[in-house]
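Of the protein chains in this complex, one is absent; all others appear in place.
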Amino acid sequence: AQQIEEPFPATQQVVLLNDQLVATQHQVQALQEQYYELAGTNKVLVSEVLGLTRMVKAQHQIANELINH
Amino acid sequence: AQQIEEPFPATQQVVLLNDQLVATQHQVQALQEQYYELAGTNKVLVSEVLGLTRMVKAQHQIANELINH
Partner (left out) sequence: AQQIEEPFPATQQVVLLNDQLVATQHQVQALQEQYYELAGTNKVLVSEVLGLTRMVKAQHQIANELINH
């Protein structure tokens, strides 16, 4: 009976492990949110760079026409 | 003898902890893969932006020459 009443060492380690796991899960969750934010910025950047590429190519054509005429 | 046959409370908690840890590891693995994908997009963006910078600087020089001549 005493063995059940007194906390088994494993129980304390399990409590500690659980705390550490919860902390790790919070860290993973925070990292997931940071990832989504970065993925959003990246998406905007891809769109901006595509727009710039179009503009620069159009200007390249205009410059060529100005040089040739 | 009963104490060995009957599951010790810690054992059930360990099974639960193990399940949660496996779930956390899957989440970390998924995040790792998302990271690699984003790092790949980022690498392409760096290359695109470098190419654009070269083109824009070349056009700047052409524009200057057109203005000065």
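Lettered A and B in written order, each chain numbered from 1.
We take it that contacts are C-beta pairs under 8 Å (C-beta built on N, C-alpha and C of every residue); 3 or more make two chains touch, one makes a residue touch a chain.
Predicted model, so just to flag it, every value in this text is computed and none were measured.
Interface residues of chain B facing the missing partner chain: 3-4, 8, 10-11, 14, 17-18, 21, 24-25, 28, 31-32, 35, 38-39, 42, 45-46, 49, 52-53, 56, 59-60, 63, 66-67.
Within chain A, the residues in touch with the undisplayed chain are 3, 8-10, 13-14, 17, 20-21, 24, 27-28, 31, 34-35, 38, 41-42, 45, 48-49, 52, 55-56, 59, 62-63, 66.
Note that only the chains that are shown with their structure count from here on.
The centroid of the Cα atoms in chain A and the matching centroid in chain B are 6 Å apart.
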